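Missing here: one protein chain of the complex. Every other protein chain is in place.
Coming up: subunit A.
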Amino acid sequence: MAQVSLKNIRKVYPNGAEALTPSSFDIGDGEFVVLVGPSGCGKSTLLRMVAGLEEITEGELTINGRVMNDVDPADRDIAMVFQNYALYPHMSVRKNIAYGLKNRKTPKDVIERKVAEAAAMLNLNEYLDRKPSQLSGGQRQRVAMGRAIVRDPALFLFDEPLSNLDAKLRNQMRIEIKALQRRLGVTSIYVTHDQVEAMTMADRIIVMNAGRIEQIGTPAEIYHRPASTFVASFMGAPPMNLISARLDGGRVMINGDTVLAAAEGSGAVTLGIRPEDVVLGAEGSISFHVDIIEELGAHRLLHGRLADQEFTIHVGKDVEAAPGETRIALKSDAITLFHPETGKAL
């Protein structure tokens, strides 16, 4: 277990590319933090700096109060799970799991006991003598997990561990990893670009974009109170609707229709609302044109145009809907307003 603290950590690669602008955050004991963001935003870079695989250009990294900037990865008391598993192909599963312990001169009987424990926890008992090439993707991933947990590290680092698995297995492993982390109570940093993984696994999510941290918060905060239009459109499927509107005399107006009464300031704003926070009905104050209805079984998505801007509504399966003109209302407490240029929440 560990507390991790990053203070103004910055990364500039030797070729001059700034992969991470100075960023700070703290991770508490036993917390599961997910780093999420589009490809190339610097998630792996950040994780690898915590692991010690990448040099920290500026800033200070501490784990349990100890400055780790120049500590060797082996001495940071961390374990890492890689996207392509990175198992040693010539070693059996048993040896793969035991290798880290062996290098730490752990007594033989202790190694055996720990490997057996890990194998039991991960249902790997019958595969212990196989080579990684004789395992399925999910089994390999479990071996990689086993290699991480036998060492009782203070910190788990995951770099997109599930992205090589198919969707069904991914769901299953997601739950397994989360349950394992709960059980062991080990502080974890988990990198993914899959927002479902981020929402379901995280205690706290860190949303990154282009080398910057956009927002840090619990999944609910990130989802309901996005700090920027980037977070709003990145998290959630379908993403939050973003509509340009006007602030006028304490009211938010779209095309002359008032959608929100109590708001300060004036001028252009971007209004954000989740597709499920829209109510369909004749008494609604805004007109909406439905173009396409997507049938998804448990619910429907109505894609259409609101004041000539794309807009999506999420309704339950028992709600009547047909293409054409209709009226909607926005739940006023679910509306977030953003600055039209910077995209920051107001």
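Keep this in mind: a residue touches a chain if its C-beta (ideal position, glycine included) is under 8 Å from a C-beta of that chain, and two chains touch if they have at least 3 such contacts; residues count from 1.
Going forward, contacts and distances are computed from a predicted model.
The unshown chain of the complex is recorded in UniProt as "sn-glycerol-3-phosphate transport system permease protein UgpE", chosen from "Anti-sigma-W factor RsiW", "STAS domain-containing protein", "sn-glycerol-3-phosphate transport system permease protein UgpE" or "Transketolase".
When the whole complex is considered, the residue among A:D29, A:E58, A:D129 or A:E310 that touches the unshown chain is A:D129.
Among the residues A:V36, A:A51 or A:L271, only A:A51 touches the chain that is left out of the figure. Among the residues A:R66, A:R104, A:R183 or A:K331, only A:R104 touches the chain that is left out of the figure. Touching the missing chain, out of A:I9, A:I27, A:I78 or A:M199, is residue A:I78.
In the full complex, subunit A makes contact with the omitted chain through residues 51-53, 72-74, 78-80, 82-84, 86-90, 99-100, 103-104, 129-131, 133-134, 147.
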